[in-house]
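Only a single protein chain was left out; the remaining protein chains are all shown in position.
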Amino acid sequence: MAKGETPNVNEDLGFGGRVVAESRKRFLNRDGSFNVERRGLSFFRSLNLYHLVLTVSWARFYLFFASAYFLVNLAFAFGYFLCGEGALEGSTARLPVERFEEGFFFSVQTLATIGYGRLSPHGHVVNILVAFEALFGLGGFALVTSLLFARFSRPEARLLFSEKAVVAPYRGITGLMFRIANARTSQLLQVEATVTLSRLQDVDGQHVRRFHELPLERRMVLFFPLHWVVVHPIDASSPLQGVDAEALARSDAEILVYLTAFDETFSQSVHARSSYKFHEVVMGARFADMFEKRDDGVPAIDLRRLSLIEPA
Amino acid sequence: MAKGETPNVNEDLGFGGRVVAESRKRFLNRDGSFNVERRGLSFFRSLNLYHLVLTVSWARFYLFFASAYFLVNLAFAFGYFLCGEGALEGSTARLPVERFEEGFFFSVQTLATIGYGRLSPHGHVVNILVAFEALFGLGGFALVTSLLFARFSRPEARLLFSEKAVVAPYRGITGLMFRIANARTSQLLQVEATVTLSRLQDVDGQHVRRFHELPLERRMVLFFPLHWVVVHPIDASSPLQGVDAEALARSDAEILVYLTAFDETFSQSVHARSSYKFHEVVMGARFADMFEKRDDGVPAIDLRRLSLIEPA
Amino acid sequence: MAKGETPNVNEDLGFGGRVVAESRKRFLNRDGSFNVERRGLSFFRSLNLYHLVLTVSWARFYLFFASAYFLVNLAFAFGYFLCGEGALEGSTARLPVERFEEGFFFSVQTLATIGYGRLSPHGHVVNILVAFEALFGLGGFALVTSLLFARFSRPEARLLFSEKAVVAPYRGITGLMFRIANARTSQLLQVEATVTLSRLQDVDGQHVRRFHELPLERRMVLFFPLHWVVVHPIDASSPLQGVDAEALARSDAEILVYLTAFDETFSQSVHARSSYKFHEVVMGARFADMFEKRDDGVPAIDLRRLSLIEPA
Partner (left out) sequence: MAKGETPNVNEDLGFGGRVVAESRKRFLNRDGSFNVERRGLSFFRSLNLYHLVLTVSWARFYLFFASAYFLVNLAFAFGYFLCGEGALEGSTARLPVERFEEGFFFSVQTLATIGYGRLSPHGHVVNILVAFEALFGLGGFALVTSLLFARFSRPEARLLFSEKAVVAPYRGITGLMFRIANARTSQLLQVEATVTLSRLQDVDGQHVRRFHELPLERRMVLFFPLHWVVVHPIDASSPLQGVDAEALARSDAEILVYLTAFDETFSQSVHARSSYKFHEVVMGARFADMFEKRDDGVPAIDLRRLSLIEPA
């Protein structure tokens, strides 16, 4: 291993450096998902139904439950059909298809606990079927209620990241900067950023991926009502000192961003991730002003200019 | 940029200083909301329905759901009406307006899954409509339950702030002080305060807004059963050293207050914010005693005196 | 003010020292509630219905909802009664008392959305009443569900504290000690203790109450499967150095205990408080062994011996 390494360099973020070193794919996608694969977990072991139900789109969520409602009714309709003629008192259906249809609608009225009573169960078997369907209906409804709530109550930050990071003059030296803003109306507080540089380095003649945490001008902002320009000052101790665009590309650099905050609406911590690959870092540019003039003097920003950069 | 700045001065709380510097509006309102605007988020992107449903008043919340209940029944009533005469078995209505009315009440009995059965659906179309309304009713009810719970379970601190902050003698020097108390019967624990001075400064001949965190005599109180006088000692290192009322006003000073605590009832963290603009800071006054005599010796305070000040 | 005070002495825990100094009542009761009073909050402002519903006993909780169920049915029964004869189709009641009774049972069948249909609403007014009762029933039921869940999901530590604290030999010097254990089957992790001495001191000839945080041998235990003896070593820097039982009583001493932990079942932080008044501190005693012999060598403790002390 390399001699003289400083202890605050995270060599491999905990996993062995070999294969990661070879990969030139981005480690973290722009949306915060990881570009890796874990094999060997059996399907049922890794399947996290709860995770799925929480993260699926609302359209799919509703579609899923409407389908379940339909299929359950279909199954019980078949059951009532099998109970034979006379199982449903008040039935006027005679043809099999009519009887099945009537069983379906009777099932709807039972599962949803409406029970108009024009049709009512008659006999042991059909009554037992009704008892099961009622239990099923109540349980299923309890399930939907709890899943709905789980979806509602899950805090999720929606942060906007500027498309590019820039290296711009900063207090006499230069700084690596990117801009973030909150895309929700709820307030985020105590927003903390951790920025890590991932790049290939030549160690003893080998290409090895190294992770360096980049110190920030300010790690935390208490209030986040507008936007925040996260700045890593490129001073003598920075691993980016003297690095130009070409060197960034050669070392396959990627800037990993990790944010935590307190979401006021949910009263819970929220997290967000993103990354800038070397080609998303613009040298010698700076972010354009986002502020807008308002007659009443209230500070206003235009979020559509979040990614706007201009030559430094 | 200014030379010789100390690193613990937050220059701009993360956003560019220019427009904020020009603004003389208060940054933080007394109720903790921010006096800023974020433009450019499209309506649907920024709309946070969940946030809205959580923070709307109870009266509006109930009104909204009662209206939804009415409108949904109206829509289905129209549907049943369109199914034509004979769709509702047991109907005695003949005139269109009577039939619509009967459809409405049938819809109520279906949506709420009562199903008396004097009226019952007859035919394919009306039965399918019933199946949909039942699904709608169950889903809508699941929604209301989960939203109700979300409203109930959302922890929210209700802190009382003294109307004014004062600058009063404190241990030989002076201190900036304000008083807070808990307006709820539940206990708050580990109450932590962060106080920031926001003011305009002349930097290289320009008016620039600067933020200074003010060190406190005590950042945290473990127990908060009565009240807490938050004190910033104005010693030689304080940015308020030698500042009088006139200078406060000239620099458009604002004291930003941020509080976090652990709410015992909810077992969750809660946050509160407020601010004192320069005209809400009284020089040479101190807070009056809030304690009251009780025969049994139990300490008692009168919260109506929270804002009472007297000449120092 | 007193000269030469060390900064880590909490003079008054944030509230003015005068009245608290006079009080000789205990500040914190054994069960963790505070022995103070906050006046002047108007009834409705301080009333925290949610807090009440969460902390009331299960018996009262159920009694409350059963009563509400009864009263709501009574009110609607009266409404149906007022709709006059013929409002309930299928009614066989003739006497007013019978009609009221029938209205009550009809209301039950409507509020609970059963709707047998032997009785069914007939006419505008009664149908509108039914629509309201259905809305009421669904809303009320949603309310009960969410409150039930809120009660269930509220984490609450149940810690056992030894009845007495002792001052016993400890590593060559002496230590103030008390013993705690978890009274629940769920695990507590990262249990942290903060111990504060509250006592009267003579400052410039006045009796003033002072709070001193007592340093602990160990502030935190990671695992808490058995019990924990919390120890404050009485070394030269301890405010309890050279203090005997008589001096403790004269200074009206009280040991305030504050505990936080992570509850594994709820995955949330929990808190607990208690206190030892001077007469609950035993000098020259130590805690008896709680361990029991088991044939298989598994460590076992007997929690009934938690408070057992023996002469040191």
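A few remarks follow.
In order of appearance the chains are A, B and C, and numbering begins at 1 in each one.
Note that a residue touches a chain if its C-beta (ideal position, glycine included) is under 8 Å from a C-beta of that chain, and two chains touch if they have at least 3 such contacts.
All values derive from a computational prediction rather than experimental measurement.
The chain that is not drawn here is touched, among residues C:176, C:234 or C:290, by C:290.
Taking the complete complex into account, C:298 is the one of C:59, C:236 or C:298 that touches the chain left out.
Touching the chain that is not shown, out of C:31, C:202, C:244 or C:264: C:264 (per the contact rule at the top). Between the chain not shown and the residues C:153, C:206 or C:241, the one that touches is C:153. Although one chain is not displayed, its contacts with chain A can still be listed: residues 1, 10, 13-16, 18-20, 22-25, 27-28, 34-41, 45-48, 50-51, 54-55, 89, 109-110, 113-117, 119-121, 124, 127, 130-131, 134-135, 137-139, 141-143, 145-147, 149-150, 153-156, 194, 196, 256, 258, 266, 268-271, 273.
For chain C, the residues in touch with the chain missing from this view are 62, 65-66, 69, 73, 101, 105, 108-109, 111-118, 141, 144-146, 148-149, 152-153, 171-172, 181-187, 189, 218, 221-230, 262, 264-268, 289-294, 296-305.
Hidden from this view is one chain, which touches chain B at 113-117, 145.
As a convention for this text, only the chains that are shown with their structure count from here on.
When every chain is reduced to the mean of its C-alpha atoms, the one closest to the centre of the whole protein set is B. The chain with its Cα centre farthest from the Cα centre of chain A is C.
Computed centre separation for the pair chain A/chain C is 36 angstrom, with centres defined by C-alpha atoms.
Among the residues of chain B, those in touch with two or more other chains are 109, 113-117, 141, 145-146, 149, 153, 266, 268.
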